[in-house]
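Only one protein chain is missing from this complex, and each of the others stays in its spot.
Chain nomenclature is as follows: A and B, assigned in order of appearance, with residue numbering initiated at 1 for each chain independently.
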Amino acid sequence: MTRTLLPLVYGSAAFVFIYLPVAALVLFSFQDGTLPVPPFEGPSLRWYADVLADDDLTAALLNSLGVALLSASVAVTLGFTAAYGLARHRLPGTALLRALLIAPLTVSYLIVGLGLLIVLQRIGIGLSLWTAGIGHVVINLPLCFAIIYASMGAQNVNAERAARDLGAREAQVVLLVTVPMLAPAILAAFFLSITLSWDEFIIAFLLTRFDVTLPVEIWSMLRSGLSPRLNAIGSLVFLVSVTAVILLELVVFRRRS
Amino acid sequence: MTARADTIRGWGFAAPALVWTAAFFVVPFVVMAAMSLATLDGRTLIWGLHPDNYLELASKAYLARAIVVSLEITLTVTVVSVMLAYPLAWIIAFRIPPRWQRLALLLAILPFWTSYVVRSYAWLLVLARDGVVNQALLGIGLIDEPLTLANTRFATVTGFVHFFVMLLTLTIYANLVQLSPNYRKAAADLGANAFQTFRHVVLPLTLPGIMTGAFLTFVLCIGDYITPQILGGNTELTVPQVIMVQLGRRADFPLASALAVVLMGLVTLAYLVMSRWLRLDRL
């Protein structure tokens, strides 16, 4: 009896806890009133219409998308080349180089952002979406490198040797053999970077000024307290993230198995 | 290809990432550390080896208090999250048929992917004075007056635990499923009951994974600004909140840097304490 009942009760309680805030968020985004708290009146789409008509929000959303796509592309490219260089070539002090590349993972985003902010101010570079993008590459590069490096297994080495033996030049080996064979890892790293950059707040907050990303825009909206508008934009953001995760699951992991 | 040509080519591939990390991570980090030893004379920055900021940390009660608050919250969150996540990971790994496990795991951590700011805001909705929890408790007559849940340490811890339970469920699950089922069968075969099997076989074998997850929780939790800022209000400040105050209102970069160095110190300390169990290379 306890063998099945206890896990069922615990599992259900855990799911309630995990989904409670998300459910409240999404439910009251359809609230037909000005406060996102019970009782629920509606459903209404007025707050979605309101949010989509807000130029600041849509601009921030586009900024976020741009920063996420560009910084993830840079991070995954640098991560791949570094992994290839370290895994496939003899470099002195490989362990040290690996540690250096992984190091930003162990430091909180706040410190990464603070350090960059100080340096950028010292050398007089103005804050912008570009500087936030640089920060996002710093935090995503170690993840991309670690994911891709870990998947550079021995069976790929022989495939690369075979390609070289059959006359492929270095660039052809990389583009025609290594990258396609590592496609699942590369895609996983890319999607993960996009998601993390898309969500990231503190670095974007510290390193942007006039044009801001979506989390920063949401942050400034928070100052005026609870509002179904925030619920609507939050639900939209959640939808985007969940879509990315499900895509990742379907494209990358399904194909692998 | 000769060994030398091979090495040169390897540098060519590794260089962009190394240069990026050096320029945008190592250099800022060093400058920040140097900044923590600088001092402010009015609005002018004076570089050098000044212990002023660190002395200020020791002498000003609100700064020392922030360190204590950060540590208390982080330790509470880490312990509670591990204890809540382990049974959940266990249920998914051992009580759900294998073909549904991936789906169950995906569902269990789906809200993990909500925007961090949005997730904290959502908890504010739930815990607000007229929010879901209070309304529900009032509705069933358990309380007469709404409880003060938002803008408290309880709210901060709840928001954190929500996030880290999902993260830890993922890492602990990964540890549990890579454990050969034969260990549990062997233990049962030798007469161990479910608890003994857990206590003497499964727990020791998954301890490195738990510790790695706990360390990750510690690092992410102690450095986070958003959750305490949104959910904790300004009743008590954590180290990241104090850092942001220095940056924002007072533009005291040296003091903010010193606090960041202290934060790094706390993480290093946690690493040293936990290092015998950590398998960071397996992250």
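One rule holds in what follows: a residue touches a chain if its C-beta (ideal position, glycine included) is under 8 Å from a C-beta of that chain, and two chains touch if they have at least 3 such contacts.
The rule is simple: contacts and distances are computed from a predicted model.
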Leaving aside the chains you can see, what is the UniProt protein name of the one that's missing? Options: "NADH-quinone oxidoreductase subunit J", "Deoxyribose-phosphate aldolase", "Spermidine/putrescine import ATP-binding protein PotA" or "Acetyl-CoA decarbonylase/synthase complex subunit delta". "Spermidine/putrescine import ATP-binding protein PotA"
Using the touch definition up top, pick the residue from A:127, A:168, A:187 or A:242 that touches the left-out chain. A:168
Which one, A:23, A:65, A:183 or A:242, makes contact with the chain that was left out? A:183
Please pick, from A:52, A:127, A:159 or A:187, the residue that touches the omitted chain in the full complex. A:159
Residues belonging to chain A that touch the chain removed from view: 155, 158-159, 161-169, 172, 176-177, 180-181, 183
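Rule of thumb we're sticking to: only the chains that are shown with their structure count from here on.
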Footprint of chain A on chain B - complex, ascending: 3, 6-7, 9-18, 20-22, 24-29, 31-32, 35, 84, 87-88, 91, 95, 102, 106-108, 110-111, 113-119, 121-126, 128, 130-132, 135, 162, 165-166, 219-220, 222-226, 230, 240, 243-244, 247, 253, 256-257, 260, 263-264, 267, 271, 283
If we count contacts the way the header does, which residues on chain A are in touch with chain B in the complex? 4, 7, 10-11, 14-15, 17-22, 24-25, 28, 35-39, 77-79, 81-82, 84-86, 88-92, 97, 100-101, 103-104, 106-112, 114-119, 122, 134-135, 137-138, 141, 145-146, 170, 195, 198-202, 206, 214-215, 218-219, 222, 226, 230-231, 233-234, 237-238, 241-242, 244-246, 249, 253
